[in-house]
Each structure stands twice: as C-alpha cells, then as structure tokens.
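First the structure, which I've put down as structure tokens, then a few questions once you've had a look.
Shown here: the complex without one of its protein chains, the others still in place.
Lettered A and B in written order, each chain numbered from 1.
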Amino acid sequence: MLKHPRFVDMDKCIACGTCAEKCPRKVDDEYNEGLAKRKAAYVPYAQAVPLKFAIDKDNCIYFQKGKCRACEKFCPAGAINFEEKEERLTLNVGALIVAPGFEEFDPVQYDTYNYTSFANVVTSTEFERILSSTGPYQGHLARPSDNKAPQKIAWLQCVGSRDVNRCDNPYCSSVCCMYAVKEAVIAKEHSDVELDTAVFFMDMRTYGKDFEKYYNRAKDEQGVRFIRSRIHSIEEDPETKDLILQYVDEKGLLQTEIFDLVVLSVGLTTPKSLIDLSEKIGIELDEDNFAQTICFRPVETSKPGVYVCGAFQEPKDIPYSVMEASAAACEAKATLAEARGTLVKEKTYPPERDVSSEPARIGVFVCNCGTNIGGIVNVPEVAEYARTLPGVVYVEENLFTCSQDTQDKMKEVIQRENLNRVVVAACTPRTHEPLFQETLRDAGLNKYLFEMANIRNQCSWVHSKEKEAATTKAKDLVRMAVARAQLIRPLPQPTISVEPKALIIGGGISGMAAALGLAEQGFKAYIVEQSEQLGGNALMLAETWRGDQVAAQLGEMIMQVKEHPLIEVFTGATIKESSGFIGNFKTVITQDGKDSEVEHGAVIIAVGAEEYKPNEYLYGQDQRVMTHLEFDSAFKQTDERIKGAKTAVFIQCVGSRIPERPYCSKVCCTHSIRSALALKEMNPDMDVFVLYRDIRTYGQREKIYRKARSKGIVFIRYDLDNKPQVLQEGEGISIECLDPILDRKIKIQADLLVLASAIVPRNNEHIAQLFKLSLNEDGFFMEAHAKLRPVDFATDGIFLAGMAHYPKPIEESIAQAKAAASRASVALAKDQITVEGVVSHVNEVMCRGCGKCVEACPFGAVNLVEREDGKTVARVQEALCKGCGACAVVCPTGAATVFHFEDAEVLTMVEAALKG
Amino acid sequence: MSEEFDPKIVVFACNWCAYSAADLAGVSRLQYPPNLRIIRVMCSGRVNPNFILKAFEGGADGVMVAG
Partner (left out) sequence: MNTKSSPVGSVCVIGGGIAGMQSALDLADAGYFVYLIEKTPAIGGVMAQLDKTFPTNDCAM
C-alpha cells in the first residue's frame, strides 16, 4: 500500500484554515464538480473527516515552481511539512473488503449532447452541487452561463446506461430515475418562480421502498412532467444560451421545447483504476467491469477472503450499499471468528473521584476556534466575565480547545486545580461533547460533570456582522452553562450483561442466511418458522435472474442450517410472548402446543412476505391463468399446461402500482422476463408477450430484458386507465389491449397467462406489537433510517432482513440477512453493554402508580410493577430509556425525573438566560 | 414608540432535530438576530409547561419550543 503525503502534520493541524486563506493558488474544486474554486491548501469540504488540511502537490506553487511556502509561514500550529514523503506500508490482514465505489459516466462521449461546449448542460452530480447550500451558488438555483435562475429544466435519463450504441454500458445504473425525480422536486422547492421541470425517460424505475409514492407525488402533486422519450440531441441558442430539445411524444408528434438548463442523468461505471486494482488483488470482474458474484453469495468475490460491497458489485443505491457493507463485514467476521478481539485493546480509565460532598469548583475553557469564534466574539472579554461567575475557580482561553495538546493540558489542570465541573465554551456538544467527556474520564471525573456553551455554531457563525451583540450573547451562554454546571451531578452508567444468542423469526432464505451468518461467527441462533419446513417462498422458485437453480442452492443452505451445531430450529412454531431489551430478551416459543422459553441478546425479524392472490384476469376461474410462484412450480414439474402452450402472455403489475397498493413489487419484471426466456428456450416457436407499464429490470438485470427482445419476446406497454381485458373465448384465453405505438387495439389468443402478481406483507401486526416495532403504510416493517440504517430498528438489539422490509430478490435478501447478522453480532460480541446515564428515574415514595408515564413513554421503557408490599409503582428500564423526559412532564406528583435534565437544571438556565 | 422593540426569546430545542438544525444554520452561516437563547433538551417532550411560564415570569418576551 502506498500512503500519499498530505504535507500537513495531522497531529498538529488545528483546521483553522489559515493555510487555505494565505494560499495564492486557486484550482477547480472537485467537491463542487469544478463549479467553484478551492485553494491548493484545502479541506475537501467543511464537514470533512478528518477535518485536517492537505496540500495538493500537483497544484501547489512551491512544488511546481519551487517558491511560495506562504502556508508554512502563516500556519499557527507549525503543521506544514514539505518534507513529508510517500510511505510504502505493508499491512498484514486476515480479510479484505473492497468498497471503492464507482465513477460517474463521462457524457463527453455523447457528442450530440455537447456537454463540453454548452454551458447550461450539466451532469446530475453538478446539479446536486448547484442545489446545495454549500455549493457554488450557496443553494440558490442558478445556471452556469449567466448565474440566472432557470425557469425550465429538463433531465435526460439513461446517459451512459442501457446504451450500447453511444457507449458500451448495457446495464441500468439503478439510481438515476430516483435521483432525477428527487432533483426535480428539490429544484421546484428551491425556485422562487413556478419552475417547469421535465424528465425524459424510457422506463421509470422507481422500484425501491417508498420510491413509487415519491414518484407519484412528484407527478401528481408537484407537477413534475414525465415524458417517455429518448432525446437524440441538444441544440443551443447561441445568443441566450438556452437549450432546444426536439422529441417525439407518445402520440407520435414531433415537439420542440426550449429549456434554460439540461441535466444529464449520468450512470455509474467502474473506472480504469479499479480494473487495475482488481487485477492486483486478483478478483474477477464481469463483462460490465463489476466484481463477479453469485446470487446466493452476494458479497463474495472470486477470491476467498476478499469481499465486495457497494456500487463496485453492481450499480446500486445507498441503502443497498449499506446493507452489503454490513454483509461483507459479516463474512469477514465469520472468516476471522477465532481471532476476534486479538488485536484490539480495551481502554482503561482511572477510578472516579467522589465529588459529592464538595462545593462546585468550575473550570471554564473558552475556545477561539482559530478565528471562527475569536474573529467575531471578544474571547478575552468572555473569559474575564467567566471569572466573575459564582463557582468558577479557573478560566483559560485556547486557540483550539479540542486539540490534543489542550486536552492533555485540560487533564492536568483538572487535577492540579482540583476542578469538579468543567465548562467548555466552543462549538457544539453534538460533535464535541464526547471528546471532552473522555478527557474528564481520563482525569478521574465522572463524564456528566461537563457542560458546553455553544458560542460558535449558535453564536459567532450566525451573528458574524454583529460583533458586540455576539460577545454579549456568548457571555450569556457561558453564564447559563456555569449556572447549570453548579447543579449537575455525577451519574452512574449501569452495565448490563449480554446473552450471546439471537432469535431469528422466519426460516426462509433470509432467516437461514442470518442464522448462518451468526453461527459462523460463533454465536448461537434460534430459528422460529411457522410452517413445517425451512425454505419459505424460495421452495417454489425455479431460477435466479443469473440462472442459478434455486432448488439446489436452497437444499444446500437448508442442510447447512440443520447440521450447524450452533443453530437450533423450531418449525411449526410461533412466538407467544417476548420481553426484555438488547442483550437480555426472553421469548416464549410455542411448538406443538408446548411452550419453551429462550434467552437471547438480539432479535432478527425475517418473516418474509407473500404472493398476492389476484381477483381479476380470470384468476381462479381458468387453470391456465397462474401467478409467478404457481408458474415456477408448474415449470419445474414440466406441467402439461406449460409444455403444450403455443402462446404465452405475461401481465405485469397485477396488484402493484395501483391506488390501493401503490408500491412496486420490485422483482416481478425480472421474474416474468426470466420465465419468458425459459419458455422460449423450451420451445423457440412459442409466441411470448409481456404486457407491462414500465420494465424495471434494474442494474444488470437489464441484460435479460435485452436478451428477451432479441429472442423475439414481444413487449407491449399498457396504462393503468387502459388495462388489458381478459376473456375466455372458445378454447383459448383472449387478451385484448391497446398498443400505444400503433395506437390501436390488439387481441392475443393465448393458452397460458401468467400474472406478475404483487408481493404483499404478511400479517405483521402481532410481531410488531410484541417487539414494539412500527410498520409503514403498506404493512412492511419500518427500519430505523431509510438510507443509513436499513437493517436496524429504532429499538436497539432488533434487526430486519428480507421481504419483511420490502419485496426483494434472493441476492438482496441474503445481503440484508448477513447485514442483520453483522449488526446483531456487534451487540452480541460484547460481554457487557454500557447504558447512558441520561435516563429517567422514578422516586417510588412519590409515585402513585397512575401509569401516565407508561403511556407517555415512546420507547416502552417504563412499566408498572407491584412491589412486595403491595404498592404499585412505575419503574424505568434504563436500557430502553432514551432520556427524552416525556415521563417527567406528565408525572402529576414529580416522582419521575430525568437525570441530567432535572427541572432545576433546566430552569436555572432559563433564569440565567434572562438575567443579562 | 421611540425605542425599537428588542424582544428576549427563550428557545427550548430538541437535541436530535431543532438543536442540530440550529448548529447547521451556523455551519451554513445563516444570519439571524442575536436576541434568542437556546436551551438544549433531549426531546421537546421534556418541556414542561411550567418551564414556559417560568420563562415569561423571568421576563422573556417570547418562548419557542422546537422539536
């Protein structure tokens, strides 16, 4: 491995920005896609981690011309080091995870789009920066040619995707439809005028969870126009720099429209550097240059011990990248299970000093934050003022309170001055409180004896033109913090033990993959399956889209699960009751009328989903009309209805994307095309039709769509207001639909009709209630965060996998299941879990047992219990409590309080705020 | 009125949303009048009506609960 020099000492750099300010060299800012400038001494963006500057050697005047070194001269910390050399490092590791991402497609190849010569043709990433408040126009919607606000913007989809003519990318990039819809919606929100937005597309692929709803809202409520047409070329008006688009609309008429700005929705590609990297590592790539994997092992590369995740495996969005990331971690952890904990050390702290009998001795540290605070707020004046406040025995000013040397000094001062409270007036506790609390612990103080005054984010930065008022406000904020510091107390942080086992509800592909993921890491897993056998929906499936035979792979998986000594399976079983919290759940499983109780530290919900049974298109009335799963079963058994068929028709979106069930079931387009191809392979003379609304073969699934068309499978689009009509006619089934290209009715006589029926959630209410989880409007389980926490629930210790979350194919179910196993193992790998000290507490002497707090608690953390003396009181389960304090507000007697935010601790701030 | 009215405003802000929004306002360098004082709570649900009354009693001209 080669470590590039940054020419800035990371330990010394205090991120003050002086080097960038003094650096005379301006270069294009890649963070803003070249739409703005940065210096050669720079941080990529304001929130960058690490927030340390670097010198861009290729653009630095000193490196190029041998003179300048202005940054070195002005750096207050002496952090600049031009002598830093490249380092060659060798790492000895047990596993490798490859997550290098993608490069966006360079639209220069589309010469008729004139991306380089027309100023107002931008890529989607450039448009993200245009929209951003940290972007080149500070979030004001403007176009590059004249910085004027556009009134009409067009998006052109599939630039560098689904195209083998102008580039060599046959695959769909999976994410562009949704980001274009999003950009159009946000652009409308940003615009001061009524903005006209138009998205030119081939198939709208809004297949993910809650995507279709977002699309419908954009179309029906926000007025984004969607036009089904692929634009050939962009013309420019040389005077106005406006852009002219010509297209053929759905009625076949030629239209001309003028737009102020055109956004190219560029696809995702693998850059050359990653192809080289793969060669070095020795992993195989597929023909589209993505890492080769198989559906049943979605994150394993061709080389053992090397795992892949994210868009380098196949173009994909954020939640699926995050899922795969955890899945790859799961595989690495399983490979290295024996070595867990061998290379990490637990940090130890000195014993805590008992300060309970001491009067408050407060130390105040006022930070300049370079010039961020000091350039606006008069810091010496604030420090001087702090000395006058009651309880304050020590005050100092720092250039950067957060820097490592100040932390070392702070520790020393706490011990020397015998401080028992620390106030830091600086940035925000949301980012820096943990750092300072760590220093308190190192100094032998309880971490809750700390308080911050936010004099940067909420003072100097927002009142930068009113220096005096900002100084007054800073003083007030310090006074408030000091007042509160007088009252805060040390809090215990109870630890709870962890039962290193997991309960997995559901024994389909997801449940089994999760169980194997945990068992391979050395954790016991219980699988509870309600039916009599393992396998779930996959028992009925024929092939994956990549062509693997599901039965063989599934059989192997079931065998592994049954034989693994750490997996215990309960079939024909249901969950009767469950209680507890992360680390310590107790669940009663009912099997054959008998109850058994298991203890476990985590739960994985993998209950799956089921196929919708249609009530239209002659389903249930004619044996030749069947759903996908019925077709797969019949196909595997070479049923006469299939073997003898001469004309087969597939109808898409049966029960999906309709007003009563607005979501897209995601897997049906791919499934129908896979089945249609299987029919063609079996009997090349068979006529096969697919009636669809949008073909959603996202990612590399697009390849089988291409293949299907080349094999002569006919695709006919229909609209929701013109659904196909299906009738029994003589011997056959007649299907009538409107061909939008020919604009006339066509009639197909078929002897096989397959309905691409929706995937619907199971009856999840019971499980949701047992574990206090939420369901979304459609009835699927709701994850903690749609983007960044797709396998976690808001409740700690409970995780989500497979179609219980949303319809998805096998490879995604397995990835999510392995991800759930990874997330669960993070909890199970610990001997103990430390609970935060900011929790509620009920004074049982004052409690009347009215239960108002129980109702108010959003986390189910408060329960009424009957004590031995017969009195009913409320008790808080600290592991579940998030310290929100809702209980304290509703408590009529004042028995319920929140540590660290007790009434007095808040009210003293109110009082101090108004004193000035 | 000869003097311009300069109200004192007390803000109770939820740690998870409004308080972080106020931080973000800083990161974005948005400018607003310096006459409000933000008090961080772990949830806007922590704000007892009594807190609001105390603020008015102490001389606040406005109280904002944001969460």
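Throughout what follows, a residue touches a chain if its C-beta (ideal position, glycine included) is under 8 Å from a C-beta of that chain, and two chains touch if they have at least 3 such contacts.
Quick caveat: nothing in here was measured; it's all calculated off a predicted structure.
Novice: May I ask which residue of A:Val322, A:Val550, A:Val603 or A:Ala801 touches the chain that does not appear here?
Specialist: A:Val322
Novice: Any idea which of A:Val98, A:Ile642 or A:Val839 touches the chain not displayed?
Specialist: In the full complex, the listed residue that touches the missing chain is A:Val98.
Novice: Can you say which of A:Asp192, A:Asp220 or A:Glu338 touches the chain missing from this structure?
Specialist: Looking across A:Asp192, A:Asp220 or A:Glu338, the contact with the absent chain belongs to A:Glu338.
Novice: Name every residue on chain A in touch with the hidden partner chain.
Specialist: 1, 4, 6, 31, 33, 43-45, 47-50, 52, 54, 91-102, 125, 128-129, 131-133, 135, 178-179, 181-182, 185-186, 209-211, 213-214, 277, 309-312, 318, 321-322, 324-326, 328-330, 332-333, 335-336, 338-344, 786-788, 822-823, 825-826, 829
Note that in this section only the chains that are shown with their structure count from here on.
Novice: Distance-wise, how many Å sit between the C-alpha centres of chain A and chain B, to the nearest whole number?
Specialist: Each chain reduced to its C-alpha mean, chain A and chain B end up 31 Å apart.
Novice: Considering the complex alone, what residue numbers of chain B touch chain A?
Specialist: Result: residues 8, 10, 15, 19-20, 22-32, 34, 37-43, 45-48, 50-51, 54-55, 58-60 of chain B touch chain A.
Novice: Considering the complex alone, what residue numbers of chain A touch chain B?
Specialist: Going by the criterion above, the answer is residues 46-47, 133-134, 428-430, 454, 456-459, 461-466, 469-470, 472-473, 476-477, 480, 838, 856, 858, 882-886, 888-889, 898, 901, 903, 906-907, 909-911, 913-914.
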